[in-house]
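With one protein chain removed, the remaining protein chains of the complex are shown where they sit.
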Amino acid sequence: MLKISEDILLEGAAMHKWATDLFPICRSITGQGVRDTLGYIKNLLPMMTIEEVPSGTQAFDWVVPDEWNIYDAYIADESGQRIVDFKKNNLHVVGYSEPIDQWMTLEELDNNLYSLPDQPTAIPYVTSYYSRRWGFCLSHEQTHTIKPGSYHVVINSELKPGFLNYAELRLPGKSKEEVFLSTYICHPSMANDQLSGPVVATALAKWLSSQERLRYSYRIVFIPETIGSIVYISRNLTELKQRVIAGFNISCVGDERCYSYLPSRAGNTVSDQAAQHVLKYIDKDYIKYTWLDRASDECQYCSPGVDLPMASIMRSKYGVYPEYHTSLDDLNFVTPVGLAGSLLALKTSIEIIENNYTFKTTSPCEPQLGKRGLYPTLSTKSSSDQMRAIMSLISYCDGSKSLLEIADIIDQPFWKVQGWVNKLREHDLLQLV
Amino acid sequence: MLKISEDILLEGAAMHKWATDLFPICRSITGQGVRDTLGYIKNLLPMMTIEEVPSGTQAFDWVVPDEWNIYDAYIADESGQRIVDFKKNNLHVVGYSEPIDQWMTLEELDNNLYSLPDQPTAIPYVTSYYSRRWGFCLSHEQTHTIKPGSYHVVINSELKPGFLNYAELRLPGKSKEEVFLSTYICHPSMANDQLSGPVVATALAKWLSSQERLRYSYRIVFIPETIGSIVYISRNLTELKQRVIAGFNISCVGDERCYSYLPSRAGNTVSDQAAQHVLKYIDKDYIKYTWLDRASDECQYCSPGVDLPMASIMRSKYGVYPEYHTSLDDLNFVTPVGLAGSLLALKTSIEIIENNYTFKTTSPCEPQLGKRGLYPTLSTKSSSDQMRAIMSLISYCDGSKSLLEIADIIDQPFWKVQGWVNKLREHDLLQLV
Partner (left out) sequence: MLKISEDILLEGAAMHKWATDLFPICRSITGQGVRDTLGYIKNLLPMMTIEEVPSGTQAFDWVVPDEWNIYDAYIADESGQRIVDFKKNNLHVVGYSEPIDQWMTLEELDNNLYSLPDQPTAIPYVTSYYSRRWGFCLSHEQTHTIKPGSYHVVINSELKPGFLNYAELRLPGKSKEEVFLSTYICHPSMANDQLSGPVVATALAKWLSSQERLRYSYRIVFIPETIGSIVYISRNLTELKQRVIAGFNISCVGDERCYSYLPSRAGNTVSDQAAQHVLKYIDKDYIKYTWLDRASDECQYCSPGVDLPMASIMRSKYGVYPEYHTSLDDLNFVTPVGLAGSLLALKTSIEIIENNYTFKTTSPCEPQLGKRGLYPTLSTKSSSDQMRAIMSLISYCDGSKSLLEIADIIDQPFWKVQGWVNKLREHDLLQLV
């Protein structure tokens, strides 16, 4: 089994600290919250560039909407007391709410209040990006405490042409072929379905930046979900299709409840193979979703005409865990250990992809390992499982299967197989295909 | 689930009426009974043509046999009383019996009597088309009542050069590609394994004839089983192979006991896909047979060198239900509801084949359905199963899969998928491949 090391756990603590710093920011698909979030991450990844795309820009079937900014919002009673206050929790306002400043009765107000009868203590997360509305979200418990009367409803927001922002980090490797990592930065104060993705992507980017040598080039993007990936694809489609040989959408990677895997649309890319291989050794009971369960940016990356090999490794998947898209998805649910486990899984997947070569043996028949000290010279009744596995590895190195495919066939972890390959190559027993 | 509608049930009643009219006729692979049966059907389908093929005509490995006609047959005792009488039930005479008029002892007679010890009340159905014989069939119970003595054995039949008859209805569609329906009209008074096939085929033909627009052309034949399909193929092989893209052999479609599916030899044609898709929604417990269980004209249509895509949707399959090939297979066993269910299954299969196009999306990434009123503009925690299914449909429209294949992948009925496709096409979001 693959265990979280001391070092990775320290990174888990660092990631949780970043998430804590970023938690209060009111993000949306555009606006100052996105820029503040990207600015914080750029401090950690100075090579990253922040891009801006003007409102009204066409991206395939979509148009970049007006920029939304919000400064304050509340519902106050006749005594002036704020009974719902955006400053206490930015989930209280429906995302992209248009401005309002008006007195109204509870009856009038009620149509614009959102709560969850099944989760009475949770403030739900609601948005209306492409249709002008305003609204407040609050716990179902609180709705019972609001008495009939007159209320002052204020949303001090702005909706006007501006920019959609995203950030991109490009790390050149030996090959122009790329591994693509994508995460989103458009949800307000939520932890698993928001901050876990960017902080794990940041830790991966820092690790990759520190590597002396990379086989593949890397492209790491921090974008608003859906509109951001569509805009990004529309600007980079040809290059993405030519270069990207593997990739992961990074979302919901912060809790400790389980591990999950969601395939690419194609289902059998090297990203899919690596993710499943790693999860088998981290938690053999990991949950396997299907393409029908998808709902994040892989919808765009794997769509017909784009067809990138993007798989997802997650902890508790969006849409499935009860805290999803509510105020309960917080920094208690997301933990350093949860983040560390995801980092381990993604890092190991990337290491596998970096080292996943195809070999063939240098001569027919088995090599004589004994004379090279790689096999016991005394032949007794029992043979070790490891020696058998090495011989099986060699027997499958016929130039038709990658090391990862062989590792799965011989049921051995990739990192062991890779170690054996290194020894065999020292003795010129395998050649690259 | 797909249910039998009021309209289809009315058609069930009409079909049962036709079967009742046709029941008394003594059919065989040739002779006046076949012509009478085809004449009755031609009243319902005036565009149908009736063909005749002379005895002695070669058809691949076979030769059209002499025509058989029978006028009377009985076994009378010494007092002149008919103890077995063809006029009471035409199953009493072995099909294609040669004429006889002779007195003999019970011992002599006995070799030419057929009954079923395991089904003592049933008169069995026995034929000897290609080897001259005569014989009588009777219930096993009755055999015990015949006392030793002398009997007058009379079969007033004729075996002489004549014709093999079959009927063909051709309905032109937009494409020269064809859907082929075949049923047989060569068994005497039996219901499920005889009349259910022609009456359901007739109802389908009437429905198809009434369509304003057909994508495919249709070819519907009423033939004697085996020799008829072989003769038909021998006269139409090139055209059949060029044109037929789907087809069904229609047999045993009248009782209510179960639904059955028997694949084409290839096993994965669009006929097979459609039949299985429809049956899944009519009766998820339908029986799946294999090609090894076949025994009707699909043997010829799918044989090597012919290779047509002919599948079978049945109720109780020939050879399996106890009443099969006995006098118990009657119009109580076959019911209006049983016939209606088969009509529904075959009609729906044909509708699917007519509408089974392949599409691809008109631009990369997901389309923005919200702005077209096809998706909610307010994004809350829950998303409807239907919206998820529509997005999955779009994600599989990559030009490589037919709508029917996508319907199976996303586990949705074809007719729902087709409705969604129609809406998406109104907005130019899908294009035909």
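For reference, chains read A and B in written order, and residue numbers begin at 1 within each chain.
Keep this in mind: a contact is a pair of C-beta atoms (placed from the backbone, for glycine too) under 8 Å apart; a residue touches a chain by one contact, two chains touch by 3 or more.
Predicted model only: the values in this text are computed from it and were never measured.
Peer 1: For the chain left out of this view, which of A:Pro65, A:Pro124, A:Gly247 or A:Pro367 touches it?
Peer 2: A:Pro367
Peer 1: Which of B:Ile75, B:Val126 or B:Met391 sits in contact with the chain that's absent?
Peer 2: In the full complex, the listed residue that touches the missing chain is B:Val126.
Peer 1: If the hidden chain were put back, which of B:Ile83, B:Ile100, B:Leu237 or B:Cys258 would touch it?
Peer 2: Touching the chain that is not displayed is residue B:Leu237.
Peer 1: List every residue of chain B that touches the chain not included in the displayed model.
Peer 2: 59-62, 114, 116, 124-131, 133, 226, 229-230, 233-234, 237, 265, 291-292, 295, 299-300, 302-307, 319, 324-326
Peer 1: Residue-wise, where is chain A in contact with the chain that is not depicted?
Peer 2: On the side of chain A, residues 360-361, 363-368, 370-371, 377-381, 383, 388, 391-392, 394-399, 410-411, 429 touch the unshown chain.
In this section, only the chains that are shown with their structure count from here on.
Peer 1: What is the distance, in whole Å, between the centres of chain A and chain B, each centre taken as the mean of its C-alpha atoms?
Peer 2: 55
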